[in-house]
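One chain of protein is taken out of this complex; the other chains stay put.
So that you can tell them apart, the chains are marked A and B in the order they are listed, and the count of residues begins at 1 in each.
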Amino acid sequence: MQDKLTIGGIELGSRLLLGTGKFPSNAIIPQVIKSSGAKVITVALRRIDFDSEDENILKHIPKDCILMPNTSGARNADEAVRIARIARAAGCGNWIKIEVISDNKYLLPDNFETIRATEILAKEGFTVLPYMSPDLMTARRLKDAGASAVMPLGAPIGTNKGLRTRELVKILIDEIDLPIIVDAGLGRPSEAAEAMELGAAAVLVNTAIATSDDPISMGEAFGLAVLAGRKAFLSGAGAVKDFAEASSPLTGFLGT
Amino acid sequence: MSFYEKYLEYRDFDFEEFASNLTDDYIIKVINKERINELEFLSLLSPKAGKYIEFMAQKSRKLTLQHFGRVIFLYTPIYVANYCVNQCVYCGFNISNNIVRKKLTIEEVEQEAKIISDTGLKHILLLTGESRLHSSLDYIKECVTVLKKYFSSISIEVYPLEMDEYKELVEAGVDGFTMYQEVYNEDVYGQLHLKGPKKNYRYRIDAPERACVAGMRSVNIGALLGLDDWEREAFFTGIHAQYLQNKYQDAEISVSIPRMRPCNGAFQPKVNVNDKNFVQIIFAFRLFMPRVGITLSTRERPEFRDNLVGLGVTKMSAGSSTEVGGHAIDSKSEGQFDISDTRNVEQIKELIYSKGFQPVFKDWQQI
Partner (left out) sequence: MKLLNITLNGNRVEIEKPVTLMELLELKGIEVEKIIVEYNYDILMRDDWKITALKENDNIEVLRFVGGG
């Protein structure tokens, strides 16, 4: 039986989503995409710098990948909506990662504004993937607002601290009937595997790959880890046995 | 959507086949899992799981301690009327039973309330038989008004009402709702409820949901064990509780598992639920829904109740009478069922303390 991840009506060939920021050069990105197997690639929108020779990152991303612009830079829902519309008008599809951050200390997302932006953009036909702080109530509202997936953070952006929000992410996986994609904070392939074993639908990794000594190789490692984690989840891990034979059983009074 | 649709999903499920395919490894895995699903819950009610009852007990105890602490909530029922228009084969208040029918005046309700309240109890469960004529909504509301003077939490266990009627009761000060489906098996239900409004299975099964929508803070459901195969009835009770909890996250859902007791009339329970079965049900509920309240009534023997403190039960009744009045009023009418644990509140308090637990009389106060 096929184990497929479908988001926004599109069947994805990989459960690893790749961010393109912080790389030593844009030229290395196509090789990382290849080594990691990632099929959904995030990009950001920025003003051009008139004084320098800017490169268009799009020319480094293979045509068969799905482009997912993010709304980074947005501090509230209105700014996120504006960026999303610009991105779509630029002709790269209707996927959008909503990232609303007005916290420059930790880069933690604003769940409330994210819900607002999701409501507006989902109604306009976008395939919305909101990045959020794992909170069950928020996730429910995002689902009601029309999100196509929910992307809770594992740890604050760039910290590489792993799945610190494990318990909360697990609750989202158990309670929300949408793909849960752990995004941000995964620092090692083993952490990506952990998220997948927990039951996450996919993970999004950027910093850990881009800032490693060998991004192409690290990309491959993450790709393999996501495959391993998913396979482990599907295989059903063995029982962790927690109980002992008590000398004075609690059920002794039953007499049987 | 209604829970009835969920019931239909499993109505024709082959419970025996499912149970026969279970393996020991599977059961052990389920007991050790952090969160279990519906079929895993069902497996815990199987004979195979019965072999692991000690493991289930250990986990149930651990979860109950974690989520509730070393406390037992206490309450008592007050029957204010036993007029009933239904012909339910198994019940002492059955309209065809020749018993003394009684209804308390509001003054008598107050007398009862005062005596009960003097024992320290602050949570009360108000019961009536089903008779819109004798125990009208207005009468119930009047009783609630009186009870509010003495108790900080009032629950009702009356006949199924409309959602607006539940809203009226919530406004009048009721914060809890109890209703037993009696038996989830629709066919058996039809056979046991011969006449009267209670014959309407759907109306009754949807009542807890109406109560949730109306804003009842606690909603307690259950099945009368013995009326049909206990594994199925416990299973349906569990998934009904889960359905309500998932849909109405802010309601406090609890389950009761009353076991059939001798009562007036010639009815004998179809199925015998022995102590081990009973205890297995409690553990299965606890593992399936770690935060669900589990209520143990005075239908159970004192020694049995004593042993269950700390193993999964969170709420117990004390100083109970199932007669109309029965505390202050001396004119005896027959009770709905015979009580097994006749200990008064002081004695129950002592029992709970002796187990290293704290009896809680007052959980909250509506302001």
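Definition applied: a residue touches a chain if its C-beta (ideal position, glycine included) is under 8 Å from a C-beta of that chain, and two chains touch if they have at least 3 such contacts.
Quantities reported herein were computed from a predicted structural model and do not represent experimental measurements.
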Contacts of the hidden chain among displayed chains: A
Selected residue (touches chain absent from view) among A:Ile10, A:Leu58 or A:Leu168: A:Leu58
Touching residues on chain A - with respect to the absent chain: 19-23, 26, 29, 42-48, 50, 54, 56-59, 69-70, 72, 82, 85-87, 89-90, 92, 157, 184, 204, 206-207, 210
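The rule is simple: only the chains that are shown with their structure count from here on.
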Distance between chain centroids, defined by C-alpha means - chain A, chain B (Å): 44
Touch list for chain B against partner chain A, complex: 25, 28-29, 31-33, 35, 53-55, 57-59, 61, 275-276, 279, 303-304, 307, 311
Parts of chain A lying in touch with chain B, wherever the complex brings them together: 174, 238-243, 245-246, 249-251, 253-254, 256
